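Here the complex is missing one protein chain, while the rest keep their positions.
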Amino acid sequence: MDARAYRASLNDGRRVYARGERVTDLAAHPDFAPNIERTAEVYDRFEADPEAREAFFTPPTTIEGMRHHAALHVDSATHTTYSSLMTLLTAADRIAAVRPQAAEAVAAYVAMVRDKDLRIAECITDAKGDRSRPPSQQEDKDAYLRVVERRPDGVVIRGAKLHISLAASSHELMVIPTKAMKPGEEDYAIACAVPVNAPGVSIVNVLNAAPPEGSDPRDFPFANQRAVPQGFVIFDDVFVPHERIFLDGEVKQAAVFAHSLGLWVRTSSMISMCDGFDVMVGLAQLIAEANGLERVDHIRAKISEMIIHSTLLRATLEASMVHAAKLESGVLAPSEIYTNAGKYHGAANYMVMVRHLLDIAGGSAITAPSMRDLENEDIGHLVRKYMGTRQSIDGAYRTRLFHAVHDLTTSAHGGAKYAGLLMGGGGLYAQNIVTRMRYDIERAKRMAFDAMGWSPERD
Amino acid sequence: MDARAYRASLNDGRRVYARGERVTDLAAHPDFAPNIERTAEVYDRFEADPEAREAFFTPPTTIEGMRHHAALHVDSATHTTYSSLMTLLTAADRIAAVRPQAAEAVAAYVAMVRDKDLRIAECITDAKGDRSRPPSQQEDKDAYLRVVERRPDGVVIRGAKLHISLAASSHELMVIPTKAMKPGEEDYAIACAVPVNAPGVSIVNVLNAAPPEGSDPRDFPFANQRAVPQGFVIFDDVFVPHERIFLDGEVKQAAVFAHSLGLWVRTSSMISMCDGFDVMVGLAQLIAEANGLERVDHIRAKISEMIIHSTLLRATLEASMVHAAKLESGVLAPSEIYTNAGKYHGAANYMVMVRHLLDIAGGSAITAPSMRDLENEDIGHLVRKYMGTRQSIDGAYRTRLFHAVHDLTTSAHGGAKYAGLLMGGGGLYAQNIVTRMRYDIERAKRMAFDAMGWSPERD
Amino acid sequence: MDARAYRASLNDGRRVYARGERVTDLAAHPDFAPNIERTAEVYDRFEADPEAREAFFTPPTTIEGMRHHAALHVDSATHTTYSSLMTLLTAADRIAAVRPQAAEAVAAYVAMVRDKDLRIAECITDAKGDRSRPPSQQEDKDAYLRVVERRPDGVVIRGAKLHISLAASSHELMVIPTKAMKPGEEDYAIACAVPVNAPGVSIVNVLNAAPPEGSDPRDFPFANQRAVPQGFVIFDDVFVPHERIFLDGEVKQAAVFAHSLGLWVRTSSMISMCDGFDVMVGLAQLIAEANGLERVDHIRAKISEMIIHSTLLRATLEASMVHAAKLESGVLAPSEIYTNAGKYHGAANYMVMVRHLLDIAGGSAITAPSMRDLENEDIGHLVRKYMGTRQSIDGAYRTRLFHAVHDLTTSAHGGAKYAGLLMGGGGLYAQNIVTRMRYDIERAKRMAFDAMGWSPERD
Partner (left out) sequence: MDARAYRASLNDGRRVYARGERVTDLAAHPDFAPNIERTAEVYDRFEADPEAREAFFTPPTTIEGMRHHAALHVDSATHTTYSSLMTLLTAADRIAAVRPQAAEAVAAYVAMVRDKDLRIAECITDAKGDRSRPPSQQEDKDAYLRVVERRPDGVVIRGAKLHISLAASSHELMVIPTKAMKPGEEDYAIACAVPVNAPGVSIVNVLNAAPPEGSDPRDFPFANQRAVPQGFVIFDDVFVPHERIFLDGEVKQAAVFAHSLGLWVRTSSMISMCDGFDVMVGLAQLIAEANGLERVDHIRAKISEMIIHSTLLRATLEASMVHAAKLESGVLAPSEIYTNAGKYHGAANYMVMVRHLLDIAGGSAITAPSMRDLENEDIGHLVRKYMGTRQSIDGAYRTRLFHAVHDLTTSAHGGAKYAGLLMGGGGLYAQNIVTRMRYDIERAKRMAFDAMGWSPERD
């Protein structure tokens, strides 16, 4: 599929809403156009270089391969497809025993997606209703997505999936249970694949990360490239044929998919945060230099603290690869404990990075005039004059750095990015729990006794 | 002046720029209209209740008065006028000895402002150029605002003032030096008042805190009420007559105004943060209840930590009033050490409040559909269904709470608010220094010796 | 009672243990002698100045009185007696309705203690056994102190009370329930007063805060003055006559005493921490000056951060007095929310103060030679030479400062002091909970709605 074919593929009758209205021409709508354009570019890039596509979609089996894959700069749109495929392949192994046909269904589905070169969105979080109650105890039984009817040729599902990045601009929805289920909750133990344009599917979107409409791209260098609409996906009695069902009623295995997805999603977040932290350090140094402050002690101390956070984070990424687990397929899955501890540390301290970056930049990070003001015929020369540092650091250069700081930190994009990292793959509490689960606490207890020189059994 | 008169007063030939262009009709421009409307409302309110105006503009002389004044809910537009008047009155005392005519000039100016019921913007931060160099060592001598010509009837000033809230919608600009000056920097020791429409004055504006244009006010409940354009004010050879000059060349006194302003600005920030922290606690509790999570231990622990931060902050406000300093005029000025320590703690920990609030709210804080989506005829009923908790907590109610969380934290408004509190009245380093300066370190040293039971002089 | 009478009063047959053995001569035992000596000195001081005694034991009824009382430098031994009396008086009001005779018993007891000039230890924490179970569900029913027999003239109690400062050197034990009790736990709802030498009472002591035996007092300036033995008090079927019983079986009121004591204990902790933080700041500045480092930027930044913590803490003390609650008796009780928030902040950040102090002092804080080494005939002159900074700051002076830093931070005394502040009056979680309980969350919720400009009832 090339860019043109991709754009055309979106005109398939899908029901997409935004700003309170049905969207008729997705590729022309301001909330979707930039993202679709970036996705289309990747299609063209892969079309021109099939090896790059192959390299991206093939999971690594060596540590060098993991490092290489981590360094690939592919558009975020492509990542969810990769994570979805990895999730299905990883999970298929684990449910083969209880649902033999699932392995086959997964294999066929993965092959189809690759053949047709489709894009997948990950649908996991349910509406959840009253979060103090399990699915079966909700006042509204649809608060968690469930099977409402079983037919000879498949099932009918009802419910909603929230926080779905890229739903409106993908082709497929991978639908999986959000958590473990218990006996009696069989109808909620459903995993399957649904085309975006299936009857009964509606996607309501918000785009909080966007730059102000009509603004100059230089004023919002990050938002312009990265804003992604978030879909609220409604499944209003959607039929799913058997061959697209990966789990149906096996409550014990309900969490397998979410668990698999969690690891791949958090790994993506970790890689993205590692690079993002380095970008913040670099920007802090650039703006300190542009302000003439790079030698001031408290500025240097702040940059050092940023560097330490960045280095700690990268250390966890390194450790997660060195201690990767080899799956049966030979694919290397990053170590969960290091991935989770790193994700926790990064998310918990993200705003310390932001605070230092803002504090180093100073007030112009939020009040710098727009680039168009710098080019205004009347007044632009004066704005440039007063935004300049000295002859070797002119006003336009410095102003663009301020806009970058702003857009990375306190713009709508900066906020959305932070919130996404904080809550993506579960909030801090979720990482907290997974790290504890993966830690060998019995070994630590033995180490404590050894350090005391005491064996309670013996002494 | 009433609302109508206020609106009319803005058509005075002022040169205002935004989005790269000159603004011709200020009150109709989307960046200025909401703010002007709120300011106009306060004019009407004060017109209807002159005592309220009197109460607001009269500085307190008792602790009860301070508490009462702190509790006044007056639009932010009014606060800068109050701070400016307080600054001038406080500073006038301190420069009377070296510049007797200043006291007279200040008194006349304050009377004029009150008589005409004008609004003042505080112009303090200079362009600063290369921040490693003092004003007189800059490549561009105008990097700090200065006197470029002296005439029999006044002076001509040149330079720029940055981060000026409300500049475009006020009547007067209070211009003061940004810091202490040294011998040889006499031209930079200039404090004066300039009408916004004075020839040579241009104001370039940005409005980073605004909600997306055309968005529903319910989706951005804070941004809609509070977004304030930030002015970059250029003084391109502006004439200032003697009667509007409060300092000119007295380098030793250059910091007096900035110092005075600093206290009043930080006090405003403190009051605003105290209330803001309580609002965040309240919202955290509301969303926890709406999610059905208010009894979960880790949610309660997060809210408790928010409460502790909020209580610490309010304690510093209380202590700053209890230990207020009585000025010669009888006015009570809040204690500097408590104000600065509180401002520091609040700004340094603001994002911990935000992180907890987001973490408690969950992903819908950034992905909740818009209120218009909830009202869409096709799909609205389903969005409401899936956003609801249970019958007693419906989808519309909960969605509005999510929008409130979003707009208070990671929207453009949330980011701008945080950045403003972090950097307003100087960044963390500035509060750090002032707190140390106001702390009685000699007493602490004596306490240390006493605690050791040792007197080096004696033993 | 004067010092001599006090010392004599301890020879009353009390059963005290330490270091694995029964202590026969308390005042001569190295673990008890220093503390007994300090207590005796206070007796002599009060004997010489009865007004000072009166001032100390009279609870304040005005804010000035509270400040004055907070500033009294009375030995820690006296404080527990004060807290105990305040606790009984405060609690008596609250239980008068359900147990009329208790008010009388309290009044008589308080009068007796004052007349005889006795010292009281506060016995609250039970052994608790398995902390996941309530008193009545323990395998060993004595895990919480309880009434095991009721006689016509009183009751017999059994159990243990832990962490009892000064038990061995006081005259009276105030025994109160450690927490709220439920119906069915009547035997555990017992509050009474027991003489230290009552048959069946044994006190096992540890003294972790002591300096090494035989060490020079100048090497441990704090430990020498302040180390207090901690008693593990066993009540092995101790008879208590009716007139010494303040609660017996009223389960609903079981927590009243603990609650009252909690406030007075935490208030003492707060005052002690406020002064302690200032002492640490003073010592940090002294050692920075002695090292010649007081102008280095990162040293100043650390001292500033210490000052900010110290100022925040003092602000909570100030606010707790300004918002004190007036009891029926006219006595002012400090505001609970500010006291708890302050205690939490101080305890949670205590080690930040310590870390900065150590980091500023450098390695000699743990390796400085002893004062006796400085006086050694062979080598002392060389130790003094190399411990000196310059002629104006000699080696002996600087070494004593290092010893002070050591003894305040990482000596056995420093550790015990920290642990005492962290866990005294309940750990961080306890303060966390009390702060939340005292916070007006409903007001915060209303403030949130007001800030949103939304009333769910109306709109």
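The chains carry the letters A, B and C, assigned in the order they are written, with residues numbered from 1 in each.
Heads up, the rule we're going with is that contacts are C-beta pairs under 8 Å (C-beta built on N, C-alpha and C of every residue); 3 or more make two chains touch, one makes a residue touch a chain.
What you are looking at is a predicted structure, and each value in this text was computed from that prediction instead of being measured.
Enquirer: Thinking of the complex as a whole, which visible chains are touched by the chain that is not shown?
Expert: Per the touch rule above, the missing chain touches A, B, C.
Enquirer: Which residue, A:96, A:112, A:312 or A:352, contacts the hidden chain when the whole complex is considered?
Expert: Counting the whole complex, the residue in contact with the absent chain is A:312.
Enquirer: Of the residues C:182, C:242, C:298 or C:446, I need the one that contacts the missing chain.
Expert: Once the missing chain is taken into account, the touching residue is C:298.
Enquirer: Of the residues A:53, A:355, A:400 or A:413, which one touches the chain left out of the display?
Expert: Answering carefully, the residue with contact to the hidden chain is A:400.
Enquirer: Contact with the hidden chain only, please: which subunit C residues?
Expert: So the residues of subunit C touching the unseen chain are 15, 17-22, 125, 127, 129-133, 138-140, 142-143, 159-160, 162-163, 202, 204-206, 208, 210, 212-214, 216, 230, 232, 234, 236, 291-293, 295-296, 298, 348, 351-352, 354-355, 358-359, 362-373, 375-376, 378-379, 382-383, 385-391, 393, 406, 409-412, 414-416, 418-420, 422-423, 427-429.
Enquirer: May I ask you to list the residues on subunit A that touch the chain which is not drawn?
Expert: Interface residues of subunit A facing the absent chain: 218, 221-222, 225, 275, 278-283, 285-286, 300-301, 303-305, 307-308, 310-312, 314-316, 318-320, 322-323, 337-338, 341-342, 344-345, 397, 400, 404, 432-433, 435-436, 439, 441, 443-449, 451-454, 456.
Enquirer: Quickly run down the residues of subunit B that touch the omitted chain.
Expert: Contacting residues on subunit B, toward the hidden partner: 297-298, 301.
Note that in this section only the chains that are shown with their structure count from here on.
Enquirer: Please compute the C-alpha centroid of subunit A, do the same for subunit B, then give the distance between them in whole Å.
Expert: Averaging C-alpha atoms per chain gives centres 36 Å apart.
Enquirer: With chain centres taken as the means of their Cα atoms, state the distance from subunit A to subunit C in Å.
Expert: Spacing between the chain centres: roughly 51 Å.
Enquirer: Using Cα averages as centroids, what's the distance between subunit B and subunit C in whole Å?
Expert: Each chain's C-alpha centroid was found; their separation is 43 Å.
Enquirer: Send over the residues of subunit B in touch with two or more other chains.
Expert: none
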